[in-house]
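Excluded from the complex is one protein chain; the other protein chains are retained at their positions.
Take a look at subunit A:
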Amino acid sequence: MAMVDSAKIAAAKDRLDQHTVETIHWHFSPETGSPFWLEKAKTFNFDPLKEVKSFEDLKKFPHFEDDWLRGGPISRWVPKGLAGKPVYVFETGGTTGLPKSRMVIEDHWIDYEEFSKTLDDKWFPPGSNWLMLGPSGPRRLRLAIEHLAQYRGGICFCIDLDPRWVVKLLKQGRIKEAEDYKNHCIDQVLTILKGGHDIKCAFMTPKLLEALALKLIDNGSSIAEEGITGIFGGGTEFSPQWYRYCCEELLGPDVFMTPTYGNTLMGLACSKPFDPADNYKITYHAPQPRAAIEVVDFKDYNKVVDYGQTGRVKLYTMTKELFVPGFMERDEGERELPCDKFPWDGISGTRPFHEIAKSTTVGVY
């Protein structure tokens, strides 16, 4: 912590507290709040408008339940203050049963514009075209990446990828078909790359990055030789060993990859800038104050663990479109110190929460 200016940390904390109060006022004022929260507030034994004065006070809320996001009407989530604006709905999960849905108006644009500020122009040259090698369909990622490309002055080329189908194949033990489907995705990319679209930047999931890199090697080429210089990686977990292997063996020195951790509810957590001293440890920092994460005790979700200790990821989303006080993510990791670029807590070693890891099919694409 000594490396980070304590004033910066304090300023970030003040900003988070102030943003928390503003968000609460927006979501719980009868004129601007969403029907969901205005109705839910009637069940609370406290008045959010009066009693939430800091980020810490969010612990007064009950834990946010998964099922609140399943089923409709989706309009109950639209804040009255944003009524009439065009609404997107993005889904997560949904291989079987009702998926969780999140309504979005402009958050995905804002989140990715913020993220854009963290990208180094050397590796992600403004004006260059992008490749989106990730899930399509009712997912935020596809539109968000496209917006990122456009925001940076480029055009985004996309593929079709239905992760729900892949999950079904894996659950049924149809490994060969899952492999065929992956190859189908990679074939789409090869076709795009052959098209002469001058693509320099890309979003890729770890598995698809690996599959593409190996396919290109088989074809006597490489990601670098195809002209790609910057990759924004995300979608599934990155282990330090994989990150190292990716940098040393799949990409080489001419391609930069930045891992991210995100989801439909939070937006995008960036990784601490690469430092050889970190030995490929990846530390993510939430896009505060629009979202914050805590690493909490497995037995007490209101207790943040000590630095370096392991806990479950607790998410807070505080935008004008969505308020999520304390959603227990399906991930765990280690609490990390603030860094200069992100002067608030981070998390490293993110991986599926051990209690549900065995029953969940993750990282399918």
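Keep this in mind: a contact is a pair of C-beta atoms (placed from the backbone, for glycine too) under 8 Å apart; a residue touches a chain by one contact, two chains touch by 3 or more; residues count from 1.
Heads up, the rule we're going with is that contacts and distances are computed from a predicted model.
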Answering from "Anti-sigma regulatory factor (Ser/Thr protein kinase)", "4Fe-4S binding domain-containing protein", "Aldehyde dehydrogenase" or "ABC transporter permease": the UniProt protein name of the missing subunit is "Aldehyde dehydrogenase"
So which of A:221, A:239 or A:310 would be touching the chain we can't see?
-> A:239
Which listed residue, A:5, A:121, A:160 or A:179, touches the chain dropped from view?
-> A:179
Across A:31, A:67 or A:218, the one contacting the chain not displayed is A:218
Touching the unshown chain, subunit A contributes residues 173, 175, 179, 210, 214, 217-218, 239-242, 244-246, 249-250, 279-280
